[in-house]
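Below is the structure I would like to discuss, written out as structure tokens.
For this depiction, one protein chain was excluded, whereas all remaining protein chains were kept in their positions.
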Amino acid sequence: MDFLQLILTLDSTVRLSVVLLFACLAGLFSEKSGVVDIGLEGKMLISAFVAAAVAYETGSAWIGVLAGCAASLIFAMIHGVASIIYRGDQIISGVALNFLASGLTIVLGHAIYKKGGQTPTLTGNARFTEITLPFADAVRDVPVLGPIYSELISGQTALVYLAFAVVPAVWFLLYRTRFGLRLRAVGENPSSVDTAGISVVGMRFKALFFTGILCGIAGAYLSTAQAAFFGREMSAGRGYIALAALIFANWRPLQAMGASLLFGLLEAISNLYPKIDVFGVVTIPVQFTQALPYILTVVILAGFIGKASPPRSVGVPYVKEN
Amino acid sequence: MAEGQNQGRPDTAAPAIELTGISKAFGPVQANKDISIRVMPGTIHGIIGENGAGKSTLMSILYGFYKADAGEIFINGNKTEIPDSQAAIAAGIGMVFQHFKLVQNFTVLENVVLGAEEGAMLRPSLAKARQLLTDLADEYELHVDPDSIVEDLSVGHQQRVEILKALYRQADILILDEPTGVLTPAEADQLFRILARLREEGKTIILITHKLREIMEITNTVSVMRRGEMTATVKTSETSPEHLAELMVGRKVLLHVDKPKANPGEVVLDLKNLRYVDEQGVERLKGIDLTLRKGEILGIAGVAGNGQSALLEVLGGYADGTGEATLKGAPLPLAGRGSDGRSRRHSGIGHVPEDRQNEGLIMEFTAWENMAFGYHHEPEYQKNPLLMDNAGIQAKAAASMERFDVRPPNPKLKAKNFSGGNQQKIVVAREIEAHPDVLLIGQPTRGVDIGAIEFIHQQIIDLRDQGVAILLVSVELDEIFSLSDRIAVMFDGHIMGERMPDETDEKEVGLLMAGIVEKAA
Partner (left out) sequence: MDKMPRWADVALIPLINILLAFILAGLVVLAIGQNPFDMVYFMIKGALGSTRGIGYTLYYTTNFIFTGLAFSVAMHAKLFNIGGEGQAAVGGIGTALVLLAVPWPHWTLALPFAVIGAAVFGAGWAAIPAYLQAKRGSHIVITTIMFNFIAGALSIYLLNGVLKKPDQQAAETRQFGDGAHLPTFNEMLSPFGIEFSKSAPVNFSFVLAIAAAVLVWLLIWRTRLGYDIRAFGNSESATAYAGISSVRVTIIAMLISGGLSGLLAINVVMGEAERLILNFVEGAGFMGIAVALMGRNHPFGIVLAAFLFGMLNQGGFELLWEMPGISREMVLVIQALIIIFTGALVNMTRDPLERFFIRMNKRAG
């Protein structure tokens, strides 16, 4: 593999990992607060559709993102009402919302655009375009650093830069603010928060707010930046990969970035190099590379390598008791 | 020890805490009945009573965790509404729960600050807390490393964190719920030094416990609770452990049981050096030697939490112990294969567990299904190699329920729909009708109404007369006295001594229960 090929692979990795990163951070908020969210997939999907449709209608990608976030937020709040207020089963709620998104996006898309659920292609300002950073062209010919800067760092869409900026922000919010302290506490031991005079319900809803927004951006990225249209089932299981990345990252924001990049890299490899020869002896099939994120996650969960330590009260509705 | 510290204070000062007419019911269970209490500032007030007497409920009301059905709360003479924990904290009340409310993977500092942060940013709050913690540590001998992770701390130190949390919130009133239940004796002594120090600084402390020794050691005044009612409030200096034990266990109209003299036969169960370490690494049984004979009732007396439950669990087959045990002359495995509940039943050990709702019964199962619970693999309950004989089980259950006067006698009702007494009768009926050689019985009449108590007691006596060896564990002393042919007293995982019921009295047994061995009386 030559250097330029490597740069291209990494470039593809970055583009593919952004959606995972947003979704993974979204899941981080929810699960840190003690609410299991296997509905990341559905929130992404509904947002991808709404973002594409609104961007198409208004001609603004940014308004599309906002609309996508709003749609995702509504889903997050339904999940909140079901699991926090009515103590419903969080898994069932998540599964149902994924179905709802699958169905609703196509029903609405079909009714509005008559293209089997697909939206028209976004052009101009309705989609995110690549931003060329200063001097990108000038330094292109500098060895090693030149291509890294001009191909990898420059020439990404605004949402890519946003994703990598959000990571330290989330870290700061979680580990350096009052809100973060309470959020982490409510997922570990809600009764400690309750006895400290803080509302468990309130904290969990606040967490789901962030989940909704971040999932919204993830979905909008799919349809307005990575692609320029919405297509049916466009999220294609990425919500679940993001969930896997969250486990892989052991529910930490910086590691979430690492895990998203790793899983993004695996996706890039499977796209670019379907068959990998290992010393001409074994050929690794593309399906293995594709399944690797899931396999790695199971291995982590089994505790054979490292130890998964999820928030201790995740998935358990809080009922006051002594 | 430090009693009478504040005798100089005029009695006319407003009490730090005054509760009047507090009542609280959970469904049909009256947890607190018209309770009134006054605690003067700068004193330690003990509340003593058996498990389930309603102590914790009362304190949870004071801390805003539950809302009382009736009654008023006055703090420093002012009527105060405490709808939630926030209000309690604002009123200067701090609580150390029996099960700590700490975030296990947070640092001490983070736990102290949680909910009482100074601003949106954490760093200044933590810095301030660190300083304050150092001051408090020096002032009250509450030394804990602020940067250690809570789960790495010993239980005693975790408790200090809870106290620090309260002090950090400037609590003047501190409630401690069974604080020594999880502590080693040395840790408990340290805690008492800290409490004495807090009292010197003018803090008011409520200490909830069922341990007489603690009450005598540290409190100024003490209230006794029993079955949801406050039966007495006395000055500690004017009472004695014997008197308190009497108030605590109560002198309810003795349920007289016609009990012919026992005819103990050969030894059925023989235990030597039985030991058990629980999952938390605490040694619950510290070398128990016991023998149990055919046709006798051996009563195990003791304050809850002194190893009686562990004894039942090991013998009942759901905790692995070590030591030597023989059943009818054959070795009885205490761990591993052949030591589970099913094997125990098969070998002739029946078990009426202490916790019928979580162990003895499946609440969602019907009465007839519960009548086979634990025995459902026995050949007599099978119709053929594949299917269970449900019709047979139902018929048998209906007959048993009739015999044991279970009301309503409807085997198709779910267990959760019976009253506590009738649930217990179902368990007792099941275990008795399996014709065991040995029957383990834990708290046979806890939460059971008077009528059912008498009935269950009579069944136990009858069973003994049929030659069954019975091991009875109960925290109700009068139950132990009215049923047992021999009494063994447990304290801190040891057998403190064995007595014959007609050669001892409640006073002596009560002292043994408190771990006090009298010089030969």
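Per-chain numbering from 1; labels A and B assigned in written order.
As a working rule, contacts are C-beta pairs under 8 Å (C-beta built on N, C-alpha and C of every residue); 3 or more make two chains touch, one makes a residue touch a chain.
Quick caveat, the model's predicted, so the values are computed rather than measured.
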Return the single residue from B:115, B:179, B:264 or B:353 that touches the missing chain. B:353
Residue of A:63, A:77, A:91 or A:316 in touch with the missing chain, whole complex considered: A:91
Which of these touches the unseen chain: B:363, B:399 or B:516? B:363
Residues on subunit B that touch the omitted chain in the whole complex? 316-318, 340-345, 351, 353, 355, 358-365, 369, 372-374, 376-377, 382, 386-388, 390, 417
Please identify, in ascending order, the residues of subunit A that touch the omitted chain? 36, 38, 78-79, 81-83, 86-93, 95-100, 102-104, 106-112, 116-117, 237, 240, 243-244, 247, 285, 287-288, 290-291, 294-295, 297-298, 301-303, 308, 310
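The working rule: only the chains that are shown with their structure count from here on.
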Just give me the whole-number Å value for how far the CA centre of subunit A lies from that of subunit B. 48
Show me the residue ranges of subunit B that touch subunit A in the complex, using the header's touch definition. 56-57, 60, 63, 65, 84-89, 95, 97, 101-106, 110-111, 113-117, 119-123, 125, 165
For a test of understanding, state which residues of subunit A touch subunit B in their complex under the given definition. 175-182, 184-185, 188-189, 191-198, 309, 312, 320, 322
